[in-house]
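One protein chain omitted, others in place.
Right, chain A next:
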Amino acid sequence: MIEAPFCLLTLLLLPLSPGAPITPAEPISQAYSLALYMQKNTSALLQTYLQHQGSPFSDPGFSAPELQLSSLPPAAVSFKTWHALDDGERLSHAQGAFLALTQHLQLVGDDQRDLNPGSPILLAQLGAARLRAQGLLGNMAAIMTALGLPIPPEEDTLGVVPFQASAFERKCRGYVVTREYGHWTDRAVRDLALLKAKYPG
């Protein structure tokens, strides 16, 4: 199950190699395909995650939008604001978000390895989500290169915060991360669809 995304990532990471094509259509198309693929699995990841955390997370219809992480930018944005963004800003926001998401998914994976050591399915899904986020980052970098946009430098978004968190806080943190991963993936699909329309292949 994990091998397929790996193969996909290998393919999608190819544009990062030297001699990548200058035209943005191809990396946009690849990024769009990956984002669509990711979109299919985000809901399952969130559900699997919640099922493993116990009540109230595993309760039917659980939702806690008030839970946020200061280290993770929220994907929710007004349509007007989003629409007013130019390509560079849009890509830059997504780039920043997925960079933070990859680090947070790593953290959540570690947390769950402690909290739910007997749940290999959850751990595998978290690992796969992190790899896909990394793959999308690579694709976005290729798009920005092709569009001649500056690539923002990698930052340590997590800092030193998380290690003293209690088990409940870690569960909440994982919920926010898996939820925002879905939201950001949805947003990335919209972003890339817009770009795809602008730069048809």
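Criterion: a contact is a pair of C-beta atoms (placed from the backbone, for glycine too) under 8 Å apart; a residue touches a chain by one contact, two chains touch by 3 or more; residues count from 1.
Criterion: contacts and distances are computed from a predicted model.
Visitor: Which protein name, taken from UniProt, belongs to the chain you can't see among "Non-structural maintenance of chromosomes element 4", "Urease accessory protein F", "Oncostatin-M-specific receptor subunit beta" or "Protein yippee-like"?
Guide: Spelling it out: the chain absent from the display is recorded in UniProt as "Oncostatin-M-specific receptor subunit beta".
Visitor: Using the document's definition of touch, tell me which of A:Leu67, A:Ala84 or A:Ile121 contacts the absent chain.
Guide: Checking the options A:Leu67, A:Ala84 or A:Ile121, the one contacting the hidden chain is A:Leu67.
Visitor: In the full complex, which of A:Ile28, A:Leu45, A:Leu72 or A:Leu115 touches the chain missing from this view?
Guide: Among A:Ile28, A:Leu45, A:Leu72 or A:Leu115, only A:Leu115 touches the chain that is not shown.
Visitor: Touching the absent chain: which residues on chain A qualify?
Guide: Within chain A, the residues that touch the unshown chain are 52-57, 59, 64, 66-67, 114-118, 166-168, 171-172.
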